[in-house]
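A single protein chain has been omitted from the complex, and every remaining protein chain is retained in its original position.
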Amino acid sequence: MKLSKIAQIIDCRMVGEEDVEITRIAGIDEAGPGDLTFVSNRKYVSHIPRTRASAIILGEDIPPVKIPSLRSEDPYLAFARALEIFFTPLRPSPGVHPTAVMDKDITIGENTSIGAYAVIGEGCTIGDGVVIHPHVVLYPGVSIGAASVLHSFVIVRESCRIGNRVILQNGVVIGSDGFGFAPTKDGTFYKICQTGCVLIEDDVEIGANTTVDRAAVGDTIIRRGAKLDNLVQVGHGAQVGEHSVLAAQVGLAGSTRLGNGVWVGGQAGFAGHLEVGDKAIITAQSGTSHDVPSGTVMSGSPAFENTVWLRAVAAFPKLPNLLRKVRDLEREIERIKAARNTNNSK
Amino acid sequence: MKLSKIAQIIDCRMVGEEDVEITRIAGIDEAGPGDLTFVSNRKYVSHIPRTRASAIILGEDIPPVKIPSLRSEDPYLAFARALEIFFTPLRPSPGVHPTAVMDKDITIGENTSIGAYAVIGEGCTIGDGVVIHPHVVLYPGVSIGAASVLHSFVIVRESCRIGNRVILQNGVVIGSDGFGFAPTKDGTFYKICQTGCVLIEDDVEIGANTTVDRAAVGDTIIRRGAKLDNLVQVGHGAQVGEHSVLAAQVGLAGSTRLGNGVWVGGQAGFAGHLEVGDKAIITAQSGTSHDVPSGTVMSGSPAFENTVWLRAVAAFPKLPNLLRKVRDLEREIERIKAARNTNNSK
Partner (left out) sequence: MKLSKIAQIIDCRMVGEEDVEITRIAGIDEAGPGDLTFVSNRKYVSHIPRTRASAIILGEDIPPVKIPSLRSEDPYLAFARALEIFFTPLRPSPGVHPTAVMDKDITIGENTSIGAYAVIGEGCTIGDGVVIHPHVVLYPGVSIGAASVLHSFVIVRESCRIGNRVILQNGVVIGSDGFGFAPTKDGTFYKICQTGCVLIEDDVEIGANTTVDRAAVGDTIIRRGAKLDNLVQVGHGAQVGEHSVLAAQVGLAGSTRLGNGVWVGGQAGFAGHLEVGDKAIITAQSGTSHDVPSGTVMSGSPAFENTVWLRAVAAFPKLPNLLRKVRDLEREIERIKAARNTNNSK
């Protein structure tokens, strides 16, 4: 496809030779002749002169380059749309595979694909255009909204509700029992029935092998547009707000509620029963043990305000030296006091 | 059901109107007319005046409230039992689904349910009343004790033994190969056969997508009544003691042994070959690299005694300020010494 045509499709300003023929999108270091590449992360601007790509997608703020460029206020989004020009996503054909086990009272929409060895429980509802890959299990009473995609080995447990255009990557577990046990006097535990459900709202995507537990009472909720990466744990009764983003291996303990637009870095953890305000940013590996006000940036384990944390961790390697200095100071002061006493007693 | 009847079933002291009709158990903020709610976590006592519930389960120590209450020394346990009154747990009917693949020499108890597409290996033994949900795989030689429940996508690998009344949530892997490799002189690794088994004793519950590895020699053991949350890693040859509790995303490296009644917070990690004494408490995100005496509380990464840690982390944000103060002190002392020298040389 001609570069000028791509510029038109992805809504970019064309700079340089328009007739370059593009056959692929590729990373800046891997790209070769015929490839369109991109830079959206500042870190890679210095790689531009070395690229062998035939053209590049760039922000409007990047200085002129030697190869033809497609300029955009939002080069990352332009790149995302360029990718779609050359990519044919996997799309199983509609229909129910003969090996799928369909229990009674199931409602299925149009253009739905249900793969080999899927097991769909009694009373499930599956919306239009849903793709259920092979080896997905829906327990009884589950509903899946229109145009959602469930990859192989996804589980949705009894009575959980999945919205429209939701993507569940492989191995996601929705609605496993929450971790609820009442300690008894003899040191054993009494299992608390987890009678609640999980509600996944529209446009959510959940990464591979992530688990979202059901609660004793009430719903565990992942709100509209939230994105969860792989191996995340969402405890029973927790809520993730709209368009919030949780990186891989994050853990939310029970009943904790993240607001809207919250960003959480990888491996961060939250204690139970917390409220995290809208647009809070929680950096990677931090451990949040108190409520977090809206818009604040928190870091560390236990977490505190990020700007204070940045100074504290910068100071931390100097701590042994500081210990020595304070010992020295104590000795100096002893010497000063001793000298003064000697002087005074002269 | 009348409130007085519930009081009787869950063994609570009735305070107030006995004839209230209850139809559901609900959380304090979600509850409405006809609902029985509860407070067991101190954090929610302040929510009581605002609840719309018709009645509430409370500890004996909570002051009088306006709505009818069911009082108990153990309100959490009372709540657990109240839930069961209104809840019908999912219970597949007994029998072997025609699609289950049953290898030879399998022993199956009475009232056992084996779901669609289960694969039961040669020589497996399955006790009375076991529920094996669809898509469970038992490798050859596995035994499952009576009344255990294995959810979809549970794997039990060759020759592992599961006790009675064990619950394995979805995606649990029991008996995958331990991470054992002997480094060789040429920088590669030689795989060490993992010839041991995993033993899960009675009354254990294991959360979704948790993994418990088999060892090169000897058993990896989860002892009676222990509870493991989601995405936990139990390394090869490790042992978890009776009635110990591991929150989500905890990691135990190989050969580490937790005693009985140990509590481990989320995302905590343990180095290999450690001994952790009975009733030790290891707080969330800590990293234990040494043996832990019984009954101690450990925190931090690397972990040390919790009371010391609490003071240290409270002091940590003050570290940059401390650095500046020490620099100031050094200058002060230089000035004092200079002044003294000047005085002395006068």
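Letters A and B mark the chains in the order given here, with residues in each chain numbered from 1 onward.
In this text, a contact is a pair of C-beta atoms (placed from the backbone, for glycine too) under 8 Å apart; a residue touches a chain by one contact, two chains touch by 3 or more.
Just so you know, these numbers come straight off a predicted model, no measurement behind them.
The missing chain, though absent from the display, is touched by one residue of A:Ser4, A:Thr188, A:Asn230 or A:Ser289; that residue is A:Asn230.
If you put the missing chain back, the residues of chain B touching it would be 101, 117, 119, 135, 137, 139-140, 153, 155, 157-158, 171, 173, 176-177, 179-182, 184, 187-193, 195, 209, 211, 213, 216-218, 231, 233, 235, 237, 249, 251, 253, 267, 269, 271, 273, 287, 289, 300-302, 304, 308-309, 311-312, 314-316, 318-319, 322, 325-326, 329, 332-333, 336, 339. Residues of chain A that touch the chain left out of view are 25-27, 30, 41, 43, 74, 76-77, 79-80, 83-84, 86-87, 89-90, 97, 99, 115-117, 133-135, 151-153, 167, 169-171, 203, 205, 207-209, 225, 227, 229-231, 243, 245, 247-249, 261, 266-267, 284-285, 301, 313, 316-317, 319-320, 322-323, 326, 329-330, 333, 336-337, 340.
Criterion: only the chains that are shown with their structure count from here on.
Averaging Cα coordinates per chain places chain A and chain B 24 Å apart.
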